[in-house]
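One chain of protein is taken out of this complex; the other chains stay put.
Showing chain A:
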């Protein structure tokens, strides 16, 4: 009894500390974004705003670049997630069959797993995008990440967990693989599809590096790449240009804080709505697999 109690105590303490570790940085950034720049620079802001002001939000939201980048991110998210999902389902279905009914299954399984372990690296990826003519287009961001093998494995395990009798019954009634997949399997797989959708959305929203490399102008950057360029400024380059006004802007941490929050807010908001599927989906896939 006593040891049970102390375990609970320890457990609560541990998780409270853990969640504070995750939460405090966000609260700090939040406080910074609502404070005056001079208070932030002189290190007076911890978890509560000092000299409360909305100036930095006014400044950040007045930038047309932000809206443009936001639009591109939404486009990427919509197209990218859809492509991910469709391809994932269509690859997972045949791979979930047994070798008996799909003779080349082992080969194809390894074909996909191989890409999980090895990839060509930056330059070859760039060349592929370059020579497929996708450079500087939304296709570079969506098609170059069209299949995520991790998602496929997750989906595949889920499909295997579904009762085989369903499929057999469908075949008896004259359905082919195509119908079985879309009319039986997919409707039954909403938990794992939601999970993968969430993974995929977060991935597309957060990835920034491909935007920098594949897009030819900052005008075409998705939000995450744009944010990276705003938050990570090079003092060296500004020094070189000797522009004093730019230097002043660099020390403007409030605007950066506001920018971080504005860009992460949408995905933070989407999270809770999808989270219940998320947990269920992963567990279902793994246990029954």
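Some notes on this structure:
Simple rule for what comes next: contacts are C-beta pairs under 8 Å (C-beta built on N, C-alpha and C of every residue); 3 or more make two chains touch, one makes a residue touch a chain; residues count from 1.
Everything that follows uses one rule, which is that contacts and distances are computed from a predicted model.
Not every chain of the complex appears here, and the one that does not is recorded in UniProt as "Extracellular solute-binding protein", selected from "Cytochrome c domain-containing protein", "ATP synthase gamma chain", "Extracellular solute-binding protein" or "Oxidoreductase". When the missing chain is restored to the complex, the residue among A:94, A:218 or A:266 that touches it is A:218. In the complete assembly, the contact with the undisplayed chain comes from A:137, out of A:137, A:207 or A:264.
Residues 36-44, 65, 122-123, 126-128, 130-139, 212-213, 216-219, 228-229, 232-248, 251 of chain A touch the missing chain (whole complex, contact as defined above).
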